[in-house]
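Pasting a structure below so you can have a look.
All protein chains but one are shown at their positions in the complex.
Each chain carries a letter (A, B and C) given by its place in the written order, and its residues are counted from 1.
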Amino acid sequence: MIVVLLFYFLALITVLGALVTAFSKNIVHSAFGLMASMVGVAGLYGYMSADFLAIVQLIVYVGGIVVLILFAVMFTGDIREVKSSNKTVNLLWATPFIAALIGIIIGAEGKVNFVSKTTKLHNTPTTKMIGDSLLSDYVLPFEVVSVLLLAVLLGAVHVARKYKTDER
Amino acid sequence: MSNITEKEVFFDEMTLNMGPHHPSTHGVLRFVLKTDGEILKTAIPDVGFLHRSIEKIAESLPYPQFFPYTDRVDYLAAMNANHAYAVAVEKLLGIEVPERAEYIRVLVAEMNRIASHMVGVGSLASDLGAFTPFLFNLRDREYLYDYLEEMCGARLTYNYLSIGGVHRDLKQETADKILKFVEQGIKNLDEFNRLIAYNKIFLRRLAGVAVVNKKTCIEYGIVGPNLRAAGLKYDVRKDQPYSIYDKLDFDIPVGEAYAASDGGVIGDAYDRFMVRIKEMEQSYKIIKQVLKEIPEGEIQAKVPRKLKPPVGDIYVPTESARGEMGYYIFSDGTDKPWRLKIRTGSFSAMSAFEEISNGYFIADLVSAIGSFDIVAPEVDR
Amino acid sequence: MKPSELLNVIEAEFGDFILESSDQGFDPYIVVEPDALRDVSFFLRDDERMKFDFLRTSLGTDKIDFIESLFVLYSYELKHQLIVKVELSHKNPEVDTVSDIWKAANWYERESYDLLGINYKDHPDLRRLMMPHDWVGHPLLKDYKSPKKYHGMDLYRFNPVLKVTKKKAKKKK
Partner (left out) sequence: MESITNSLIQSWGITSSTGAQLVSLLVMLAFSAVVLIPFFLPFAGITSWLERRIAGRMQSRVGPNINGPQGFLQWIADGVKAMEKEDLMPDDADKPLFKVAPYFVFMGVGATLVAIPFSEYLVLSDLNVGIFYIISVTSFVTVGILLAGWSSNNKWSLIGGVRSASQMISYEIPTALSILTVVLLTGSLSMQDIVKAQGFWPWQWHISNNPFMIVMFFIFFISALAEGSRTPFDLPEAESELVSGYNTEYSGIRFAMFFLAEWGNLFVIGAMTTVLFLGGWQAPVALQGSIWNTPVQFIIFMTKMSAVVFIVIQLRWTLPRVRVDQLMIICWHYFVPLSLLSILAVTIWMALSYGHSALELGMSIFSAAIWLYFVFLVLFRAVRNFKKTNAKLNLNFLE
């Protein structure tokens, strides 16, 4: 009962955060909402005993992404003047598509059998398992992702350096 | 990306208001900063918050009564301001000051110069975040103020000098105390240096910052330790000696790129800092000489009750702690000056800021203000 | 160079424009015609015999008959001093700026403008320096009367001592 309440509480945080992100007129409030949403997701991971994932979610998204977003937003001039973060365009076309998408999701949710593994995994540390599977079964995707990250890093360095030569 | 010019990227600059009650503007100075992020485009000084119309007041006061106001021009080196005014009026009147009084004047002026430099270098350190060295200096300054208090009864604004002499004689026990303190003071200065002056962070913060070369200094009329840090060996005490400075033996320290190992050049903030430190050593040396050679005798020349200088105008420069302090006095033959103008070191240093500050960080502006040792009432008067 | 020689050289160069020169007082000075101030200044700064590179100070004075603006010059190299004076009319105190010749003059001229109303032509930034930007009048003029109020703030304080003395004076009567 309490556990279910906890779940709904976390889900509420996540959804509310997402709504604030989507509908807030103020970019900083949006970023703040995003953070709440991320924290909610981290809570949901924790709720599902995925402790390592929850912590990584916090480090990467709250400590990294949200801070970077806030950081970037603060460099934007006249944040208060900007009344809407994104313009609402093509409302006519978007509405039926969104409605259809929501319908599909709701329809699918009723047909799929969710298997609960919560009892089995309860209170076992996941760090070791994640590490093991990353370096055994999933070593190829792991390496591919690292190559991708390397490319991103090099690209970032390239962009940053190019700019500097222009400046001086 | 390459076709984006710098101007398009930095299309907007931030206008920051620094002061008048910003912690590192030493009194009430105001800067309007145009910055690009943390990097300064310009820092436009806005002065006048401490304008107390001292020059206007002087026009309605007899010559001797103006002494207390000179204290307020530079509260950190009030004796030097006193001295400057006394020298100017005496030269205008043609009064000969007794030798003992001259010695006492030089003694108090040098003591106050040390006290002023202590605050100058200490507050520079505290602007950079090191608070302890500042308090070390304040501790030593208290001793100096104690002795000055013994001599003239006040600690900050003395009104000690009179036209033609000084108000009270120097007692032998005070002289002994001062001599004893000088020994400890030199040691304490060494302690201060070891604490902060050779600190790597401190060196790196000041080396190459707010460089003012000799040419800029002369153009803007920057004087005193700031000028000497730029490499020009000019000191009013040596070049246009007044009082008994021509009898004394002391050196004039100049900037030699003291922080050269960390990228410093002549005339940077570290040189200004170091020149002040070395000047303190020289002042200690002068105090020792003065106390050794001080003659017995009168301390007050015979001056008429009502001072009526001849018609004319005079400019007398002296060396205050913040550089050349000169009084330009117009006399119309009455006992009040027709017009009196005080030339101060901080004023000219301040006027150069708009040019100096370009291209540095906000944090560097703070160290620049500290290294020029600007005192707000000197700028505004 | 001795002051008398100095003045001779300047008079030889700008004889007509030097209204007065003297080395009898405390400092040698010349009084220059306002129109020739810039030429004289350039000469004083750049000439080999002059080399007045340091503008010690500059100030203005209200001399009732005229307003005087003066520049105290010093040469670091040749170690001589000269005061250059300009006499300006009360009605139109206007003179060319020297702030591009000696950069130090920039603020001094602003100060003189602020306190005495001397108008330096072609000054890059002639604003008030000490007084508030919306202040009326120039305080160092001899006929200046301070306003009683500034933006609703009293500029004069009640002086209890003055009141007592007035009462005593009344009683005596």
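We take it that contacts are C-beta pairs under 8 Å (C-beta built on N, C-alpha and C of every residue); 3 or more make two chains touch, one makes a residue touch a chain.
Computed from a prediction, not measured in an experiment: that's the story for all the values here.
Visitor: Could you list, sorted by label, every displayed chain in contact with the chain left out?
Guide: If we consider the entire complex, the absent chain touches A, B.
Visitor: Can you tell me which of B:K41, B:K91, B:R204 or B:K308 touches the chain that was removed from the display?
Guide: Of the listed residues, the one touching the omitted chain is B:R204.
Visitor: Can you work out which residue in B:K171, B:K187, B:K215 or B:K302 touches the chain that's missing from view?
Guide: Looking across B:K171, B:K187, B:K215 or B:K302, the contact with the absent chain belongs to B:K187.
Visitor: Using the definition of touch stated at the top, determine which of B:I277, B:M350 or B:V366 touches the missing chain.
Guide: Selected residue, touching the omitted chain: B:V366.
Visitor: Going by the touch rule given at the top, which residues of chain B touch the chain that is not shown?
Guide: Residues of chain B in contact with the hidden chain: 14, 16-17, 22-24, 38, 125-132, 135-136, 139, 184, 187-188, 190-191, 194-196, 199, 201-202, 204-205, 361-364, 366.
Visitor: Which chain A residues would touch the chain omitted from the figure, given the whole complex?
Guide: Residues 1-3, 6, 26, 28-29, 32, 35, 51-52, 55-56, 58-59, 62-64, 66-68, 70-71, 74-75, 125, 127 of chain A touch the chain absent from view.
In this text, only the chains that are shown with their structure count from here on.
Visitor: Of the chains shown, whose Cα centre falls closest to the middle of all protein Cα atoms?
Guide: B
Visitor: Just list the two chains that share the greatest number of C-beta contact pairs.
Guide: B-C
Visitor: How far is the middle of chain B from the middle of chain C, if each middle is the mean of its Cα atoms, in Å?
Guide: Distance between chain centres: 24 Å.
Visitor: Let me have the rounded angstrom distance from the C-alpha centre of chain A over to the C-alpha centre of chain C, please.
Guide: 70
Visitor: Quick check: how many Å separate the C-alpha centres of chain A and chain B?
Guide: Going by mean C-alpha positions, chain A sits 59 Å from chain B.
Visitor: In chain A, what residues contact two or more other chains?
Guide: none
Visitor: So in the complex, which bits of chain B are touching chain C?
Guide: My answer: residues 47-48, 51, 53, 55-56, 91-92, 218-221, 232, 234, 239, 312-315, 317, 324, 326, 328, 330, 338-339, 341, 343, 347-348, 350-352, 355, 380-381.
Visitor: Going by the contact rule at the top, pick out the chain C residues touching chain B in the complex.
Guide: So the residues of chain C in touch with chain B come to 25-27, 53-57, 59, 61-62, 72, 76, 79, 81, 83, 102-104, 106-107, 115, 128-132, 139-140.
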